[in-house]
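The complex is shown incomplete by one protein chain, all other protein chains being positioned as in the whole.
What follows is chain A.
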Amino acid sequence: MTTALLAGTTRDELWPDPVIDCDVHANVPSLEALFPYLSRHWVAWCTERGWHGPVGGVNLAYPPGSDRSCRPEWRPADRPPASELGLLQQHVLDPWRVERAILTCYYAVDALRHPDWAAALARAVNDWLVAEWLDRDPRLAGTLVVPARDPAAMIEEIHRVGDHPGFVQVLLPVRHAALWGQRQFHPVFQAMTEHGLVAGLHFGGVTTDAPSSTGYSSYYVEEYAAEWQSFTAQVTSLVSEGVFQVCPELRVSVLEGGFTWLPVWGWRMDKEWKGLRREVPWLDRRPLEIIREHMRFSVAPADLGTREQTATVLEWLGSDDMLMFATDYPHGYDDDIAQLLAAAPPAMRPRLMADTARDWYRL
């Protein structure tokens, strides 16, 4: 599989020029690993109760033993996958010779309802990311986590660490108690733009509501296959609520959410906008135009068809600048970056592999 190990090909055969990986993951190996970054009060809060971490963490969507959760070649024998920098370097940063990689850690901080504990845990995760990842490999650029149930606390954390040169993005779990475009979050997006941070709309999130728009599914296969519903709902919300009129500088990365749905969604949205424009009169342009200006999409996982079909979808995107390469380390999907590159017009390829992400994240 090309994205994983460059098996059957080499980095240079596949793509000789620069590579930026816009979506690699760090897993918190254990709650105890965060103790050095928590105050004694919060450490005691955990130890006194025998608490071992947020329920509904990464394991909710990714069962620990599944090959989806970690490609077998990347699974260490004695530690959780992707739980330390050395693994990431060995598996992705070195073999891919990445120019930069955008690191994201989903630790389900948004699952916590205790407002102070959620904020404390978000701080700990961010400080752990800085100390054990970002400060130790200049190729990494980080995504900070926020206590997503509390807009004021989100803003506080963005102000606290947003100027650290290692952070370029804020993690917004795609599943959330509310749609991200709504008014209570506008100040959060303003805080992001103040610090020049990208909003990273990413797979995951723990909500009281069902992950689908119409109830709980029975199987993981349904969840993976239907996750784009959550992404389209959030993208539609961000556009319709006028977030980009409030924050004209805002950039949103759509990560681990696919992209083939975008043109079809866009046609629908453009059409509805023509007829129902009076409801949202701040939308002075077609929604797809707004998307092209304010959003970029990672390519893993990708819902690729044949080369011809893929080429058609890429053409429908209407821009060579929408997609950003990602390995989605350590998750295991069947995407074939060689197939995607073959389907992409030549002008798009360097954009997709590095240039777009470099510009987008101001790397």
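Things to note:
The rule is simple: contacts are C-beta pairs under 8 Å (C-beta built on N, C-alpha and C of every residue); 3 or more make two chains touch, one makes a residue touch a chain; residues count from 1.
Note that in this section contacts and distances are computed from a predicted model.
Per its UniProt entry, the chain excluded from the display bears the name "Rieske (2Fe-2S) protein", taken from "Beta-ketoacyl synthase-like protein", "Rieske (2Fe-2S) protein", "ABC-2 type transport system ATP-binding protein" or "Iron ABC transporter permease". Set against the missing chain, the residues A:R97, A:H159, A:K271 or A:R362 yield one that touches it, A:K271. Touch with the chain omitted from the figure is made, among A:G50, A:P72, A:G215 or A:P281, by A:P281. Looking at chain A, the residues touching the absent chain are 183, 186, 241-242, 245-246, 263, 266-268, 270-271, 274-278, 281-282, 284-286, 288, 315-318.
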